[in-house]
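In this view, the complex is presented without one of its protein chains, the others remaining in place.
Chain IDs A and B follow the sequence of writing; residue 1 opens each chain.
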Amino acid sequence: MRYLPHTPEEIAGMLARVGVDDLERLFDVIPPECRRTRPMVLPEARSEWELDRHMEALAGRVTPFRGARIFLGAGSYPHFIPEAVRFVTQRSEFVTAYTPYQPEMSQGTLQAIFEYQTLAARLLGLEVANASMYDGASALAEALLMAVRLTGRRAVALSRAVHPFYRRVVDTYLEPAGIARRELAFGPAGTTDPAGLGDADNLAAVAIQSPNVFGCLEPLDAFAERAHAAGALAVATFTEPLAFGLFAGPGKLGADIACGEGQSLGIPPSFGGPGLGMFAARLAHVRQMPGRLVGETRDLEGRRGFVLTLSTREQHIRREKATSNICTNNSLCALTAAAYLACLGKSGLRELARLNRDKAEYLKRGLAGRGVRLPFSAPTFNEFTALFPPAFRETHRRLAERGIVAGFPLERWYPELEDHYLLCATEVHERADLDALIAEVHA
Amino acid sequence: MKPLQELSFPEELRYVESHEWVRVENGVARIGITDYAQDQLGDVVFVELPAAGKTLARGAAFGSVESVKAVSELYMPLSGRVVEANPALDSSPELVNRSPYGEGWMIRVEPSDPAELAGLLSAAEYRERLKG
Partner (left out) sequence: MNPLQAATGLVFEEPLLWERGRNGRTGFSMPRRDVEETPLPQELSVEPPDLPELSEVDLVRHYVRLSQWNVAVDTAMYPLGSCTMKYNPKTNERQAALPGFALAHPLLPESLCQGALELIAALECLLAEITGLDAVTLQPGAGAQGELAGMLIFHAYHRRRGRVRSKILVPDTAHGTNPASAALCGYTAVPVASGGRGILEPQAVAALMDEQTAGIMLTNPNTLGLFEEHVAEIARIVHEKGGLVYGDGANMNAVLGRVDMGRIGVDVLHLNLHKTFSTPHGGGGPGAGPLCVKRELEPFLPVPRVVHREGRFAWSEDFPLSIGKLQAFWGNFGVLVRAYSYILSMGAANLEQASRLAVLNANYLRVGLREHYAPAHDRPCMHECVFSDARQRPLGVTTLDIAKRLMDYGFHPPTVYFPLVVPGALMIEPTETESKEMLDLFLAAMAAIAREAREDPERLRTAPTRCLRRRLDEVAAARKPTLTGRPPSAP
């Protein structure tokens, strides 16, 4: 086996040095009652060539977005990934290192993560970002736990227009700890009504997603104002950070914590993961932040360098009193996001974000021209909700057979939204793709 | 870490086994951590202290002190109400190392039960405990 370097002679020599006569004797300490009663039954080892054939066959039974006929967003977005970004983030030295516990041998990862923290904080409009969480949903759950620690209150409110998968993850994390969750309804504009918040005096946090699960921009600033007046934290989550190239980042609108999914920033969708849990907050709250942080310092000779810092928040030191149990994070994805943002630059980000919105607006207009209704009036970014006539259900199914996915049926998550579909268009969708989809709709 | 004989434990202070010291001035107790505690911790990088007005019982945790790779809880040597936390430690936690009995003090407390004072250790008794 090519990953196992030992020759039989070497094994014999090493065993002699260790003082046992057979490899099996190394396991003498394992009592008989702990051993397997039969050997493992696994498929026979495949050669590299055989493996390629097998994996290609499996992957061949999945429709990738490369054909650009997949109009799905809803938490994972198809975007063009520059080869330079893919190339640098595939460097062995980044990919096969671990957490930079030994800074002198890990300055590459450390500087790259410091740069990520800086760019992420700027994108989200806050003072400090951590080195990453698993994904957007678990980042939101951790943000709410942080708010509970900061305020000492044991209830949170979440908009119903927060992605239902995110709310489900929040429930999973918060329920056993006995933290109450209150839902805020969304209104006819497709956004959450700040007046619906009511009395927030017992709340640790108010969580709003913007753009929300229907694609609509939420009045985040109004929520932040109300939350602050009641002594609660404003938590903003997101699934499409590219929107902040065009619209104000959550921190700029008053959010105390911004947390969400960064997959859009140069990371392939990979059937849902790994993505990037982005997490940013105010500097005043940094000691309650979950996750790793990289800080700048100097070496013995006064040269700039970077280290993991404020580690006393973390599980390996504070154990059961840690701010989170997270250890392994999504560092390589954070590095990718930083490289992607730097590749775009300030004006590139703006231009790309504009293009995304314009493509979605084009699709909107085209569908509306075919009689499709746009039920929500709030402004959107690169996805939006459309209400089709009931016959579209059959069209949707028929198109799927041809590898065209004409949006996500929201009815699956919101039974009251019958025939509502969430459609996404980004820079990967050419005008011809959009026209082809529009042409399929017969209202 | 220094040998015991190189550490200082002023005679006029009172001590507890959890390594805090107490000095009563005009009815108010000033509290900090001992030379031994700061030496064990190494470079102090952060001190978390309670807000003034908080009432805590003897033995309750009133805050924590952190080095780069360790956290230690701080325990009340006496019951009482916190009247002040050392504001200097926020920006200069190194004072705890440099001057544990002086500028590195942590809180001032109005004792609620002066009788508890009698139960505290003298410098000699504290030093004896450290040897044990």
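One rule holds in what follows: a residue touches a chain if its C-beta (ideal position, glycine included) is under 8 Å from a C-beta of that chain, and two chains touch if they have at least 3 such contacts.
Quick caveat, the model's predicted, so the values are computed rather than measured.
Peer 1: Thinking of the whole complex, not just what is shown, which of A:Ala84, A:Ala229, A:Ala284 or A:Ala439 touches the missing chain?
Peer 2: A:Ala84
Peer 1: From the list A:Leu184, A:Ala236 or A:Leu310, pick the residue that touches the absent chain.
Peer 2: Here the residue in touch with the unshown chain is A:Leu310.
Peer 1: Touching the absent chain: which residues on subunit B qualify?
Peer 2: On the side of subunit B, residues 43, 45-46, 66, 68-69, 93-94 touch the unshown chain.
One rule holds for everything that comes next: only the chains that are shown with their structure count from here on.
Peer 1: So, what's the distance in Å between the C-alpha centres of subunit B and subunit A?
Peer 2: 45
Peer 1: If you look only at subunit A, which of its residues touch subunit B in the complex?
Peer 2: Against subunit B, the touching part of subunit A is residues 287, 311-312, 317-318, 321.
Peer 1: Hey, which residues of subunit B end up touching subunit A in the complex?
Peer 2: Counting only subunit B, the residues touching subunit A are 46, 48, 66-71.
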